[in-house]
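Dropping the structure in here first, questions after.
Missing here: one protein chain of the complex. Every other protein chain is in place.
Up next, chain A:
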Amino acid sequence: MPQQSTLSFRPFSPRSNRLADKASSRAQAPDAPRSRDADLHNLHSNQPTMPAMELSKDVPDSTDWLPTAIPAFSHLEAALRCEVCKEFYNNPVTTSCAHTFCSLCIRRCISVDGKCPSCRSICQADKLVMNIAIREVVAKWQDARADALELARDKGSASDSGKKRKVDDTDLEDDKEPIRQTRARSTRSGRSAGAPNPYATVEDSGGERDEYLPAGFVRCPMCSTVMKQELVFDHVEVCTGENTNRTTRSSKLNHVLKDEGKQPHLKEPTAPVKRMAGLNYAMLSEAALRKKLKELGIPNSGSKPVMVRRHQEWINIFNSNCDAAENVRKTERELLRELEGWERAQGASTATIMKKDFDGTGHGIAHKSHFDKLVEEARAKAKKRPQSETRIEGRPETERPQAYKDNEVAFLNIGQGVEGLNAPGGRCF
């Protein structure tokens, strides 16, 4: 990272989504002792650049909060992240030893050694229970995060004195769209201007910008009816602009709010999805396992260990999907694609299947023109070489190795071509 070597202060750029930018701006954060950073640069001065393949991706993580006005939020956010994957809990489940992980993460751990990664006590996949409260907290936190982070960053760079102070309304009014405003406000606790409890009454006193609207809801600019954000554009097309009367407006909003609050509790107990049971692989022959995989509709190629690993992963993916909230549950096709992605990422360990299933003649036909071109090139070179070679040394033995040399160029080119085609979607990462 070339930027790192400078120790000058870089202002935080809230919109920057490059890892390098993030890292260097954070490395200058007041919390990080500079001498350590300097050491790090010196030690790795011979390898100053970041792996190029990774730079384009944004990595939101708990350290985003460190340079802001609320560094304590980094601990809060770390607590909302899975210890295995370091991402926000995705379909969180709790083990019998009371530790919480993403459903897929803990299931994978259990298939490796059958133990809880946190306390190493024995763990069973069928003892896992969903943690709905954490799931809700994480989802709501993710909704609020971007706005909260922006606000915290603005505060952090504007004034140090405002560190603990509650945000004024005037700060919110500054050229921000109303929807963002209301969302940011809904994240604050104990706000009581106008409506002490927004779920009970909605004051409709003309000042539209002060009104509470749940996240994702907006008012139609013409008739002021409250509706979901994604519906408003369709609505505007047909809106007559007629202002519905005050009582219906607030009662509609109340209805909407009531729905929002209640839905999760009403929904959960319904539709228990059947989780898949594991297999006793030792008792199954290779042929029987192959048949079983076919019945399940997942690829059944490869040796027995490969199939065992694939089946385990399939159970993990499938069962973790059962731990998802009903409205975000994936279809079987999406799960199959995930299995495919996993298999590709395993790379070397499953490469044997690819070799076995490689259609040599098909590949030859498809790339005949490419091969022909290579052969031509090799021949042209073979004609050129001997002349220049004999000028330097007239030994007859050089002729035979020379022929091999030209083939080597051709082999190399072909090898590269095949390799490029074999890697689906290019690089693994």
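Couple of notes before you dig in:
Assume contacts are C-beta pairs under 8 Å (C-beta built on N, C-alpha and C of every residue); 3 or more make two chains touch, one makes a residue touch a chain; residues count from 1.
Heads up, the rule we're going with is that contacts and distances are computed from a predicted model.
Missing chain, UniProt protein name: "Ubiquitin-conjugating enzyme E2 2", from among "Ubiquitin-conjugating enzyme E2 2", "Ribosome biogenesis protein NSA2 homolog", "Coatomer subunit zeta" or "S-adenosyl-L-methionine-dependent methyltransferase".
Residue A:Glu83 is the one among A:Glu83, A:Glu150 or A:Glu377 that touches the chain not shown. When you scan A:Ser96, A:Gln124, A:Gln142 or A:Ser303 for touch with the missing chain, the hit is A:Gln142. Although one chain is not shown, part of chain A still touches it, namely residues 19, 22-23, 26-27, 29, 31-33, 36-37, 39-40, 43-44, 46-54, 57, 59-61, 63, 66, 83-88, 90, 102, 104-105, 108-109, 112-113, 115, 117-118, 120, 139, 142, 328, 338, 341-349, 428-429.
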